[in-house]
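For reference, the structure is listed below as structure tokens.
The other protein chains are all here in position, but one chain of the complex has been omitted.
Note that the chains are named A, B and C in the order they appear, and that numbering of residues resets to 1 at the start of each chain.
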Amino acid sequence: MDLIQVFVTGGTFDKEYNYITGELYFKDTHLKDMFTRGRCTLNVVVKTLMMVDSLEMTEEDRQIIIHNCKKNPAQKILITHGTDRMVHTAQALAKENIGKTIVLTGAMVPYAFGTSSDGFFNLGSALAFVQVLAPGVYIAMNGRYFHWDAVKKNPNTGYFESTE
Amino acid sequence: MDLIQVFVTGGTFDKEYNYITGELYFKDTHLKDMFTRGRCTLNVVVKTLMMVDSLEMTEEDRQIIIHNCKKNPAQKILITHGTDRMVHTAQALAKENIGKTIVLTGAMVPYAFGTSSDGFFNLGSALAFVQVLAPGVYIAMNGRYFHWDAVKKNPNTGYFESTE
Amino acid sequence: MDLIQVFVTGGTFDKEYNYITGELYFKDTHLKDMFTRGRCTLNVVVKTLMMVDSLEMTEEDRQIIIHNCKKNPAQKILITHGTDRMVHTAQALAKENIGKTIVLTGAMVPYAFGTSSDGFFNLGSALAFVQVLAPGVYIAMNGRYFHWDAVKKNPNTGYFESTE
Partner (left out) sequence: MDLIQVFVTGGTFDKEYNYITGELYFKDTHLKDMFTRGRCTLNVVVKTLMMVDSLEMTEEDRQIIIHNCKKNPAQKILITHGTDRMVHTAQALAKENIGKTIVLTGAMVPYAFGTSSDGFFNLGSALAFVQVLAPGVYIAMNGRYFHWDAVKKNPNTGYFESTE
């Protein structure tokens, strides 16, 4: 069974509520728990590259993501990422012509916020897309997949839209 | 955007807890709520064909499923189904050579049981698979897809396994 | 701060869903997790006496409960119990004239079933009642407390009702 490499970069997906400050922050990723709960039997390896809000992601962070996608032996890579700059990172990855199937996904509501989060659904769809799509860079959100060069996030609604 | 027809047949996916009797039963499907929570922007239509435990599904029930898959204009069909006889229904559908992409999915823990259910993850993956797989009949469980003729449910573990 | 002894006996409160058999069963109690989540700073000690459905509770089981309530040094005792025979056990305890404040509580929906369960609310109210009520045997359900000899469970609605 093909290896699927998951790179965690943070984003709303993995945010937690700090009950002392009332603010959101990052602790540990929920990805491994999510694969267990999803009863996933794929050959998935999870590695946390960083835990950042994508609005605060630097170009150096993006180079770390690119470097890891290149050097990793997996041909199928899933990246969890903040939604605000997901398209930006997808574009940066696409320019590298890595030749692998790379799918970015995220969430509009933190997974830790229970039954209101879209994260678990998004993870299921992203994991399916990474298995069957041809090499390239994609975004999986709202049940759909988008090519890296044909998508934007609508900042008013939070939905990803095709620009084709 | 292609129409995706969802047929609900019941199964653990949509079971509820009856607090008077302490038993599980069916009320309404959660599918529409799940697509809303998943922030799905696909062209999805949900229709409930029946609400049964797949162990109690009759051949007549299967004929209703087959009939609906045939007559429906959608080329992409997702069926929620109890896991115990999911393979059986997939085989019955495959024999009909319907020429559409038909994906069956389900859950090991009811969606209504909150953060322990695999259902939301399975729905995300099944919805992704139905969009990209070639015409045929498939089962989407455990993050994977299986061809109808190469899968069995392991009754001891609850996992679906490839028979290839 | 006064010691509050919690005795766990099972009941719907602590039931889990077995995804292989589709039936409910007992594993470990959730009580300690619930006190943590409730951020409880009381001097609470939790002890599991048994894990049974109250319909299957034997007189021997009731003797174990009575014995533990008598010998335990705490003057305030909270018992989690199946709702179907909660009144019966309350009556058995009352006949012993133990001279402590004993509050029984339970749930109509298992705590493990997430945001549909009444259990966490019931635990909060039972814990409050046991701190402030005079010695005696009480049932705490539906936000209320009932004296052991003035309450019955309505089997049709699942609500506890005053018989006064």
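Throughout what follows, a contact is a pair of C-beta atoms (placed from the backbone, for glycine too) under 8 Å apart; a residue touches a chain by one contact, two chains touch by 3 or more.
Predicted model only: the values in this text are computed from it and were never measured.
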- Can you name the residues of chain A that touch the chain not displayed here? 12, 17, 19-20, 22, 24, 108-110, 112-116, 155-158
- What chain B residues would touch the chain not displayed? 114-115
- Note on the structure: For chain C, residues touching the missing partner are 34-35, 37-42, 44, 108, 114-118, 120-129, 131-133, 140-145, 158-160
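FYI, only the chains that are shown with their structure count from here on.
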- Magnitude of the superposing rotation for chain B and chain C (Cα, nearest 5°): 180
- Between chain A and chain B, what is the separation of their C-alpha centroids in Å? 26
- Averaging C-alpha coordinates per chain, one finds the centres of chain B and chain C separated by a number of Å equal to 39
- Message: Centroid from C-alpha atoms only, then distance chain A to chain C, rounded to Å. What do you get?
- Response: 44
- Message: Give me the residue numbers in chain B that touch at least two other chains, ranges are fine.
- Response: 108, 114-116, 158
